[in-house]
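With one protein chain held back, the other chains of the complex are shown just where they sit.
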Amino acid sequence: MRLPDKTTTIEDALAGIADGATVMIGGFGVPGTPFTLIHELVRQGAQNLTVIKNDANETDMGVDHLLASGQVARLITTHIGLNPRAMALMNEGRLEVEFNAQGILAERVRAGGAGLGGILTDIAEDTELAEGKQTLAIDGKSYIVETALRADVALIHANRADAFGNLDYVATARNFNPLMAMAASRVIAEAEQVLPMGGLSPDDVHTPGPFVDHVVELTQISEEYAIVRR
Amino acid sequence: MRLPDKTTTIEDALAGIADGATVMIGGFGVPGTPFTLIHELVRQGAQNLTVIKNDANETDMGVDHLLASGQVARLITTHIGLNPRAMALMNEGRLEVEFNAQGILAERVRAGGAGLGGILTDIAEDTELAEGKQTLAIDGKSYIVETALRADVALIHANRADAFGNLDYVATARNFNPLMAMAASRVIAEAEQVLPMGGLSPDDVHTPGPFVDHVVELTQISEEYAIVRR
Amino acid sequence: MSDARNRMVARAAREIAPGMVVNLGIGLPTQVVNHLPADFPVCLHTENGLAGIGPTLPPDRADRNLIDAGGAYVSTVPGSAFFDSAVSFALVRSGRLDLTMLGAFEVSQAGDLANWKVPGKFSPGPGGGIELAQKARRVIVLSTHTDRAGNPKLKTECSLPLTAQGCVARVFTDMAVIDITPGGFALVEHAQGVSIAELTEATGAPLSLPTGDIPTF
Partner (left out) sequence: MSDARNRMVARAAREIAPGMVVNLGIGLPTQVVNHLPADFPVCLHTENGLAGIGPTLPPDRADRNLIDAGGAYVSTVPGSAFFDSAVSFALVRSGRLDLTMLGAFEVSQAGDLANWKVPGKFSPGPGGGIELAQKARRVIVLSTHTDRAGNPKLKTECSLPLTAQGCVARVFTDMAVIDITPGGFALVEHAQGVSIAELTEATGAPLSLPTGDIPTF
């Protein structure tokens, strides 16, 4: 037996993402954000997207391009404080924003990736984030039902990949990437380096290949990936 | 800053485990079973234990010693088919056995480790494993409530550890170990090798040190860890 | 293994399409892999934490830490990955497992599967079988057509505790290949030397026959 090859071009990897699709995007700030895949999503132009991402990046970076192009109808996120456009669009009612506690967003995505219906938590129980959500008692203690999140497409930034789609991440660029890489019907990974099959140690793979559909090697690391000099 | 040192003796690591304690034990068959820690638990003699482990090992191995010594009142598990003593004790009513679907046991342990109340799943919905469990509907679909599991003590077998308690696992010896290493009030890891602080690459740590309380270096790898020649 | 069983296993191997992620249960299903070409592109999954199973190894060449869910000593291939039990079943439940082949105590004409408990006799526990049966995109059963006493394993309804309801798509036995359809058991192929009358007799529920010639294996 050998494992199948999933390397492809960026155009083919993203082809056919439909209007109205739900798109998960990895990253926490700059590290782990798949800037190159996001540019291709802007170029291909799918409209009315629901985007699930920890944050909205900063002006002229990552998710901000999708906001500028008007492709995003809804953003499920935890913190958009570094993106003035996102806050303005939200305040003007032109962007629907759903805030989650950060670890709960992580768990909801993971639950989708794990084929669960949701999780039970007491996080945010005394806050407005809990409003309108189902609750349930276990042994007399009340929990909030947080539903699983899945997406049509996940855009992932990896450090290294092999041709089967095994991925690793480096430092704090890991964040939401391995969770989202489990939780979408089509998982597309950009990798700084694509190795021959067997190039990653089986013990040190962070995302196993069966979760990944397409692997795209980055031909350059653009300025967006670099140190932010504020 | 430096990180604190958690290395200790096996006697101290397990000291004071109370009668009636709940003990999680890693491993799937031989790989990942902390045979040396189990022997010390037998030697120290805590009674009336609830043990949570994927399986009951085989005759004269691992959990079987705890069954032979009569220390186990209850076993939460997925499969005991290779342990005739476990099946006999269960059939005689001397051992309470709670079966779980294997991935659901994994998720229940993980939920405990993640500070959740439980998870929602449709697994086993048409089987006797679902009997008596709460259900809940999301968008018209019914889910079973599987409650989180936590333990007083987790016994973990690692490949390598550093003094802070960062752990890695090798091959299929990983299995339930990283999940249980998050889900107990006292987490005790035996390691085949204990490295100086910084000996593990920060990207390749499987269990982060903050989850681990005690690290015990194995001075020998006994026969129980070896290839089973049936 | 009998000649008919061997042909059944070889026939079952044709269910595996290139690029699939496949979990093969203990027993007959494990043998299926022996009938694939050496360079066939497939990812074999085992629920104890490996995608990309390589050949089984004899004890003197085995790694004590590397087994499959049945306890056999296995190996890796280039591109294998290890993971924990939660990730392993996340893969199964979220639809990344294209196919599983499982053993059975009983299969009903509605595709219900019973393979984990014989009350009062043998209760080893379900292991990972429930999730494999319920969540693999396609579930195939490999089994003898009858039990050791000669009783049919294919029945109108399962009498044993279920593993999962309505999950089985196709059954391979030493006597036949049978699909589960909305109308119940439907014969696809029969084993060489097994007559339709013998097959009907050994099947505990109505068996619809295809029109025209019935292929053999």
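By letter and in written order, the chains are A, B and C; residue numbering begins at 1 in each of them.
Please note the rule applied: contacts are C-beta pairs under 8 Å (C-beta built on N, C-alpha and C of every residue); 3 or more make two chains touch, one makes a residue touch a chain.
Computed from a prediction, not measured in an experiment: that's the story for all the values here.
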Looking at the whole complex, which visible chains does the left-out chain touch? A, B
Which one touches the absent chain: B:I17, B:V51, B:L66 or B:M182? B:M182
Among B:G20, B:G70 or B:P202, residue touching the chain not depicted: B:P202
Would you indicate which residue among A:A163, A:L179 or A:L218 is in contact with the undisplayed chain? A:L179
Going by the contact rule already stated, which one of A:A124, A:I138 or A:L195 would touch the omitted chain in the full complex? A:A124
Contacts of chain B with the missing chain: which residues? 1-5, 112-116, 162-164, 166, 182-183, 196-198, 200, 202-203, 205, 208-211
Chain A residues that touch the omitted chain in the full complex: 28-32, 54, 77-82, 87, 90-91, 97, 99-107, 109-110, 121-124, 126-129, 159, 169-179, 206, 225-229
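Keep this in mind: only the chains that are shown with their structure count from here on.
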Between chain A and chain C, the Cα-mean centres are separated in Å by 35
Expressed in whole Å, how far the mean CA point of chain A lies from that of chain B is 32
Taking each chain's mean CA coordinate, chain B and chain C are separated, in whole Å, by 29
What positions in chain A touch 2 or more of the other chains? 114-116, 202-203
Indicate the residues of chain C shared as contacts by at least two other chains. 50, 82-83, 86, 89-90, 92-93, 135
